[in-house]
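Comments concern the structure below.
All protein chains but one are shown at their positions in the complex.
Note that the chains are named A, B and C in the order they appear, and that numbering of residues resets to 1 at the start of each chain.
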Amino acid sequence: MHSQRFYTLFLSCPDRVGIVARVSGFIAEHQGWILESSHHADEESNRYFMRVEIRADSLPFQLAELCARFEPIAREFGMDWRITDSEVKKRVVILVSKQEHCLYDLLARWQSKELDIEIPCVISNHETYRGFVEWHGISFHYVPVTADNKQQAYAEVERLFDESSADTMVLARYMQILSPDLCRKYPGQIINIHHSFLPSFVGAKPYHQAYQRGVKLIGATCHYVTEELDQGPIIDQDVIRIDHSDSVEDLVRYGKDIEKAVLARGLRYHLEGRVLVNGNRTVVFR
Amino acid sequence: MHSQRFYTLFLSCPDRVGIVARVSGFIAEHQGWILESSHHADEESNRYFMRVEIRADSLPFQLAELCARFEPIAREFGMDWRITDSEVKKRVVILVSKQEHCLYDLLARWQSKELDIEIPCVISNHETYRGFVEWHGISFHYVPVTADNKQQAYAEVERLFDESSADTMVLARYMQILSPDLCRKYPGQIINIHHSFLPSFVGAKPYHQAYQRGVKLIGATCHYVTEELDQGPIIDQDVIRIDHSDSVEDLVRYGKDIEKAVLARGLRYHLEGRVLVNGNRTVVFR
Amino acid sequence: MHSQRFYTLFLSCPDRVGIVARVSGFIAEHQGWILESSHHADEESNRYFMRVEIRADSLPFQLAELCARFEPIAREFGMDWRITDSEVKKRVVILVSKQEHCLYDLLARWQSKELDIEIPCVISNHETYRGFVEWHGISFHYVPVTADNKQQAYAEVERLFDESSADTMVLARYMQILSPDLCRKYPGQIINIHHSFLPSFVGAKPYHQAYQRGVKLIGATCHYVTEELDQGPIIDQDVIRIDHSDSVEDLVRYGKDIEKAVLARGLRYHLEGRVLVNGNRTVVFR
Partner (left out) sequence: MHSQRFYTLFLSCPDRVGIVARVSGFIAEHQGWILESSHHADEESNRYFMRVEIRADSLPFQLAELCARFEPIAREFGMDWRITDSEVKKRVVILVSKQEHCLYDLLARWQSKELDIEIPCVISNHETYRGFVEWHGISFHYVPVTADNKQQAYAEVERLFDESSADTMVLARYMQILSPDLCRKYPGQIINIHHSFLPSFVGAKPYHQAYQRGVKLIGATCHYVTEELDQGPIIDQDVIRIDHSDSVEDLVRYGKDIEKAVLARGLRYHLEGRVLVNGNRTVVFR
């Protein structure tokens, strides 16, 4: 992370000769100073992935013009691309249920500016954390979810998210399964933390499943949400060692530490434009 | 961690034949049900370390009588020993400076009862977290420390700690060096989190030192405070991988995650009586 | 691991009051010096697991008499139990196919006496490592396995194992699936290393499966072989971090390092009597 203002260009396109030359030639031509540059050629999909950070004050124009001038190159190479500005804060809506660890962790990072984002609101299907959230000066919305009101509840979540002009929705141990419509509407924008080392122990009560199978490590997985439960592209994962003396309650407790660390790391990669989706896999330019 | 009430006996004594037999014989004689039992024979110091959890309702008497009856055995074997009751909550005073991550983390664990402790107060040399601490219903004491008032300031810390009837003082990234007197007065009761993998990078600015040396992993160390800075018995440590692209600021950021995890783990071991000091080393019955 | 000769008693039995007292009382009565003592009370199965190392020269009699005298206690408590002698080397037969890493690793540990075992023979369905194995002074048996001769081949493996008076069979990346009969005949004696973090990626080509799923860590699992493929009790597991730039071939390469480390660790735990099977889970007294 750099202290100067910078633009981040990230793109993917069919691989061919000359991509780097064309992009870096364009940047150099305008005296753009490259702070960081990451590349990946995926041999299986024959796609090229690239991410460049350019010091804003090295360029003779602003973001809008940078985009306008880059557009023809992007068209020529058939690029999926975006350029973001490090001074425009990302807007992140957090959904939470009854477990506090990810929420506390994200708000700690937010208030110390380690995560330099806006949190327009927190949405929960329980009232539990209203006080804590509001004390931080963040809006709290209680949207209960029952067997009967799901459609309506998710419509409300959608409305609040849109109204917030948010980029990203984080399911910080939100224990409801979002509707397929919602998942489809925001591809690559909804991040979930699943409390197992996927693909092991999909679905409910993964720590119980892990205990029954007698595994010696448990984990957590941060992934983009897609229509298929726990099947979306994985952003990050981690594990922690357990042993025979640990009960299911111990696994739950250890797991929380992994969950919050993996979620924070994955969210950060996402917000910094380091995650590029490649089919059901991800390129993560750490 | 067990749901039933239990007593925890922990002891160390010179190693000899018959210690386990005597202790477990005593427990069995009173129909004591052993939930957990840990042992360590240290060949170097020729000392035996033992920790047993006994279900409280399996014994026909209360803690006071248990202690009274065990006392002759302890004397016979020259034991350092204690018996604690899982229903008597430990009392922990937290000292903090300007960094928030350990404080947020500990309060999150406290409010979810993952750390089932009393926090009589938080002491800080800055006013920064008064609001946050008081919002949780915990007393906050501002005790400024300057070059001139150290003696007086530490006297105040000592007074607040004693007044709190606390068992344990946690330096949760408290950036002042306690006086030797204070360290001596509470041996094995003051826990610090140092932001390096000790014994590397003792003292100030360990992340800068780590950056300059070009290490590929950074770490944190939870240890008991003694008079010698960063030299006390180590309770737990952990590390995280970094690489050449990480600046000092990145190390600081990554390090926070390790610091809070290691501190929480070490504190928990300590509170559950799993840490027995053996010279300048520790036995940790995980 | 201790330098003196010692006996290792390990047992499991229904949990009740007085097990430790009875066992340690018996040891103390004969002046037995306990070097190491490990305990686990499994709340789910209500079973007690225990492992004790006793210095051989502290007892006034030999192993046979120790067993004879312990037998009545074992009967009283309904124990599954065994006592082994650290001076009697374990006998381990290694099965291998075409990959060399686990074989080299095990023979390196054997020749340096880190693994202080006898290797009566290595069995393989390929001739590839005959020279290497025989150079070490170990017998090598080529037992080809084809679609047609499986029954006969496994009969030969069984004969060689029995003839070797071996305790343990290690599948060191042996790429054939043993017959159910063989698996049933030696419960808790056949150890396999599977090249995934089970239960993810059971069966063939786990690294390809891992690559396709886009996981961020890959692993290996050391487990006892049972009739059900890759479903036996897990002894140890570990993982290693990968990223988008790693091809399937890279995963295979990284995986080898985890495989050999996990197999060596799991095998050692097994040989030292540190692994007690508890249903389909294991107690591992590390």
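Convention: a contact is a pair of C-beta atoms (placed from the backbone, for glycine too) under 8 Å apart; a residue touches a chain by one contact, two chains touch by 3 or more.
From a predicted model like this one, the values you see are computed outputs, not experimental measurements.
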Of the candidates C:Ser58, C:Gln231, C:Ser247 or C:Asn280, the residue in contact with the absent chain is C:Ser247
Option touching the unshown chain, where A:Val17, A:Ala64 or A:Ala147 are the choices: A:Val17
Where C:Val17, C:Leu63 or C:Ala108 are the choices, the one touching the absent chain is C:Ala108
Under the stated touch rule, tell me which residues of subunit C contact the chain that is not displayed. 1, 36, 99-101, 104-105, 107-109, 111-112, 114, 131-132, 135, 245, 247, 249-250, 253, 256-257, 261, 264, 286
For subunit B, residues in touch with the removed chain: 40, 42-43, 197-201, 212-217, 219, 233-239, 243-245, 247, 278, 280-284, 286
If the hidden chain were put back, which residues of subunit A would touch it? 17-22, 24-25, 27-29, 31-39, 41, 58, 241
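In this section, only the chains that are shown with their structure count from here on.
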What chain sits nearest the middle when you go by CA atom centres? B
Between subunit A and subunit C, how many degrees of rotation does a Cα superposition need? Round to steps of 5. 180
Given over half shared residue numbers means same and under half means different, the subunit A/subunit B interface is same
Could you tell me which two chains share the largest number of C-beta contact pairs? A-C
Please work out the Cα centroid separation of subunit A and subunit B, and write it as a whole number of Å. 35
For the pair subunit A and subunit C, the C-alpha centroid-to-centroid distance in angstrom is 41
Residues in subunit A with touches to at least two other chains are numbered 245, 247, 286
